[in-house]
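What follows is a short report on a single structure.
A single protein chain has been omitted; all remaining protein chains appear in their positions.
Chain naming follows the written order as A and B, and within any one chain the residues start at number 1.
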Amino acid sequence: MKAELDDLSKVFTPEQIAQLDAIIAKHKGKPGGLIPVLEEAQVTLEYLPPSVQARIARGLNLPFSRVYGVVTFYSFFTMTPRGRHTVRVCLGTACYVRGGKAIAETLEKTFGIKEGETTPDRRFTYETVRCLGACGLGPVVVVDDDVHGRVKPAKVKDILGPYV
Amino acid sequence: MKVFRSHLLLCGGTGCHASGSLEVKKALLAELDKRGLADEIKVVETGCNGFCAMGPIMVVYPDGVMYTLIQAADIPELVEEHLVKGRVLERLLYKEPATGETIPTMQEIPFFALQELRVLRNRGIIDPEKIEEYIARDGYAGMAKALTEMSSEDIVKEILDSGLRGRGGAGFPTGLKWKFASQSPGDIKYVLCNADEGDPGAFMDRSVLEADPHAVLEGMAIAAKAIGAHHGYIYCRAEYPLAIHRLNIAITQAKEAGLLGKDILGTGFDFDLEIYQGAGAFVCGEETALMTSIEGKRGMPRPRPPFPAVAGLWQRPSVLNNVETLANIGQIILRGAAWHASVGSEKSKGTKVFALTGDVNNVGLVEVPMGTPLGKIVFDIGGGIPKGKKFKAAQLGGPSGGMIPTQHLNAPVDYEKVAELGAIMGSGGLIVMNEDSCAVDMARFFMDFCQDESCGKCTPCREGTKRMLEILTNITQGQGKEGDIPLLEEMAGIIKDSALCGLGQTAPNPVLSTLRYFRHEYEDHIKNHHCAAAVCSALFKSPCQHTCPIEMDIPAYIALVRADRFEDAYRVLLKTNPFPSVCGRVCDHKCQSKCRRGKMDEPVAIKFLKRFITDNAPRPKITAVPVDRKQKIAVVGAGPAGLTAARDLALRGYKVNVFEELPEAGGMLRWAIPAYRLPRNILAREIDDVRALGVDIQCNTRVGKDLPWRKVAAEHDVIYLAPGAHASQKMDIPGEDLGGVWGGVEFLRDFNANEEAWLSGKKTLGAKVAVVGGGNSAIDAARVAARLGAEVTILYRRERKDMPAAEEEILAAVHEGIKIEYLVAPLKIQGKDGKVSAIACQRMMLGEFDRSGRKRPIPVEGSEFTLSVDAIVAAIGQVPDTSFVPEDSGVSVNRWACLDLVPDSKSQTTNPKFHAGGDAVTGPDTVIAAIAAGHQAARDIDASIRQSAGEPAWEAPEEEKIDIPLVIDEETLESPQTAMPEMAPSERRQGFAEVELGFTREAAIAEACRCLRCDIEI
Partner (left out) sequence: MAKLKISDLKKIKEKVHAETALREGDRRVRVTVHMGTCGIASGAREVLDALMREIEESGVSDVVITTSGCMGLCSREPLVTVEIIGREPIKYEYVNPNKMRQIFKRHVLEGEVQTPFVLARGAEIVK
């Protein structure tokens, strides 16, 4: 318990830990509450390191393995700290057919990182996704919550420019 | 940031460029500069705004005033009036036509007119965040009816009778699902909505949830009443924040209004529901996995039985329906089962919503009756394929589905037919693919998806998809092996049979489907390391080079043009192509269709640059190659195939004799293609080079007539037959043998042989000429006839976009005043005194799709009409004249009069002494294909001679090294292809001078700079 709190306090502020506890309390006892807790926790803390998972497991009276299993199963959850901005390149079929691959390659070249990685300056986390449902605008790049449609490789730099 | 008081948006689309927007821009900039306004007013060139007929167009902001048909001369006045004095210049102002009748109604736009809106009936009309607007369009009336007038059994029966089947993909009857759940004992039951739309390329559910969320809530409440549930979940993917947002609003509003919750509408029925946000796992679209996920566990499927209707969420009886299914329910209850079943096909009732995406002009949501032909969805509603590309296949059912290719465009899209064709209906993602998609790569793409999304619970799916992906990846990277295809098929069968859930069982579908329709592409990748779509980049350096039948090193010569090293560029051309000046003029440039630059704006003008090199650099000198081999080779036919083979064999040290029936060498290049496209001296120069190597060309020598077949055979070790296809196909209509009726190539040949007689009027077609056909020969014949002073009409039985002739040729013909009648077919030729006087024709309309993916023309009864003409040129196709091949020669000729090759050889005939190639084997094809055939034959002939003599294979002498400069621009700005300067149409008809004038040095270098150098790996 003490060790777990120590781990948590190294990365998160007491306020954040209190928020986490509040989220746990809100869903405690509800059937199927684990995934909503993880979703909300990730929104608050940005990522779910083992220390957070341990606290959730204890709070919901679940084995750690169960929490860990769920976190690693769903692509929405991440265990590493993220960049200030998330760049997601859609590689759904429609975007793929319309040249999404070239966009992904351009990004990788520009930042020298691979899918799922974060730039050393923590400016961007780069991910690929399977279809955002904006197929009419393919290829699509989503930066944070902004969807950019009909992207061409040469435009990638311009699009990312404002996100500092 | 600089602030401008005004922005001038000048259209820079191709249409406006053509009507002079560049001059306008220049004048504008100069004028602003002159008046010192350059700092206050900014000129912006925009993309095409689709109003090309009124171009050049300029819009002045912030006023929003639009000027049309601007000329450079108007600029001073425009600037003075509008920008200095602030007065609108009325003279150039765009004026609305008085009535507005020019605007089409929604019913005149096929995209909207051909749809049948039921699920999407509220789209674009209601505000999804206002429950009143939904209610105003009969919303919740179905639910009110179900809760007050109907028993649980009534509801189930209504849905059963309606024939509604699950829209999530499998097509299980919804009524039956409800029946089972309603019959399951238990107080606690659940209604679940599957909004985990995970198929890449599908967005029907998202759109319904965003545009009409209450329709789903209403459907769920009715389902709840039907099965006796009081609680429901909507499982929605987190990637759809707007859908979740609107659903939340809808649920809140419905609860406040008493349309959800306790005692709904005062009926005593309770139903409450909440949203469950998915966390990104495709497998959760599978019903048992989805339930496991709501339970807060890893979303893995569980074996069935027990089925969810018996033991679903938390082991309670549950019904899971997809968003679209639920959105159908309210209207079915309100309007009755018969109304729903009134559209659709026999076993698939109602409508289906498709997310139409990919390479199609109109991307969007399409709701059509079940059983609508695929071609109608893609071409009539979808508006066809952009940029004139060809349709290849439609992908249905996402990673669990399959491809439906061109030959099935007439297939009615319903559950049964789609399954029969090897795809699945799926949730409704319909992705159109054009010729630039590779079947193997798509199969790999979907397998990668399934492998990635496999939950790992069962071995066949976890390991099987991984192994299949490995094989597919190998094939796309040129490491495919013999036996890979059967192995894929075997594994597909095993996974299908043994995987636990739908995801695994359907994962092999894309592979099986592509193997069914595009097996040749797999074979091409494995055996030839060739990807016809130029997608699998591990197989090639650059897509243009890979696509060129003779693999010319295009990036190299373009880089050399850019570096101003034209002579080196010429040497690069000649390495692979003995006819670069010919190809620079008349090649069909397949390379450009795959140019990566084309994905950005327009392809590089590879053909024009090739011509520029040959026009502007000194032609490298050819010296004879000594004959050092004892075998002698004969070539029959001095066209591009024969001459290429002769050249290659001469380079390898053979003595080659070429026999040509006509008075001059060149084949179709000399005898069919008119001089205004390919000047004679240009062609002669390239043929002279073949002679200079030591090849002997004997003209006026028809083998089998002027020179006995047996003699040729006796005096040579190997004979290459490349006689081309120089006879026109007959139209097969009455009157075809009247005087004045020509075959296309026969007319062109006669003209080219007797130019003087034709030009002096000794020979004539007459004043009015009809040309029948839509290929390049038809256009050539028409343009020649026009130059002889005739009034020419081309009759073509299909539409413009179906014409096989090159687009630029068709345009040129139109510019030269040639009339083209589309959808017209000849019926009969009428004559007087043994000479043609008129042609009777019939109009055609378009019917179903044929195997080529074009709509088949069918006659319109009673539309016959007669055109009086003095001559008719029938250019509907060519066949080889292979009558010179004796029957006892052992060389087999097939029923199309083409020469047969033995299986597994690309040039050997049924008699090993004879090879063959070019149009006489393939039927009419392109120059570059003939050159490729010549290269192939030379390689094969040489290899077979050396092999039988036990000699090692030929090694090409070391080539001089030409170093290729590497300059890549940091930034690439969009710019259109450089246009080819042309002679004015009015001058063209005066003679046979070359129409295309060639690039200037500056234009060529600028165009070369457009190359993205995608051949370079950094």
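The criterion applied here is as follows: a residue touches a chain if its C-beta (ideal position, glycine included) is under 8 Å from a C-beta of that chain, and two chains touch if they have at least 3 such contacts.
In this text the structure is predicted, and so the values were computed from the model without any measurement.
Q: What are the shown chains that the omitted chain is in contact with?
A: A, B
Q: Return the single residue from B:A73, B:I125 or B:I1016 that touches the missing chain.
A: Only one of B:A73, B:I125 or B:I1016 touches the chain omitted from view, namely B:I125.
Q: Per the definition of touch given earlier, which of B:E133, B:D161, B:D601 or B:E736 contacts the omitted chain?
A: Counting the whole complex, the residue in contact with the absent chain is B:E133.
Q: Could you tell me which of B:V43, B:L69, B:A170 or B:A257 touches the chain that is not displayed?
A: B:A257
Q: Name, in rising order, the residues on subunit A that touch the hidden chain in the full complex.
A: 132-137, 140, 147-150
Q: Could you list which residues of subunit B touch the chain missing from the display?
A: 7, 9, 49-51, 54, 57, 59, 61-64, 66, 94, 96-97, 100, 102-109, 111-112, 115-118, 120-121, 123-129, 131-133, 135-138, 140-141, 144, 148, 203, 206-207, 210-212, 240, 242-243, 253, 256-259, 263, 265-266, 361-366
To be clear about the criterion, only the chains that are shown with their structure count from here on.
Q: Could you give the separation in Å between the centres of subunit A and subunit B, each centre being the mean of its C-alpha atoms?
A: From the centre of subunit A to the centre of subunit B is 37 Å.
Q: In their shared complex, at which residues does subunit B touch subunit A?
A: 197-203, 206-207, 238-241, 276-282, 293-299, 314, 355, 357-359, 363-364, 395, 398, 429, 431, 433, 437, 445-446, 449, 453, 455, 599-600, 971-974, 1018
Q: Give the list of subunit A residues in touch with subunit B in this complex.
A: Contacts found on subunit A: 31-36, 38-39, 66, 69-70, 73-77, 91-94, 96-99, 102, 109, 129-136, 138, 145, 152-154.
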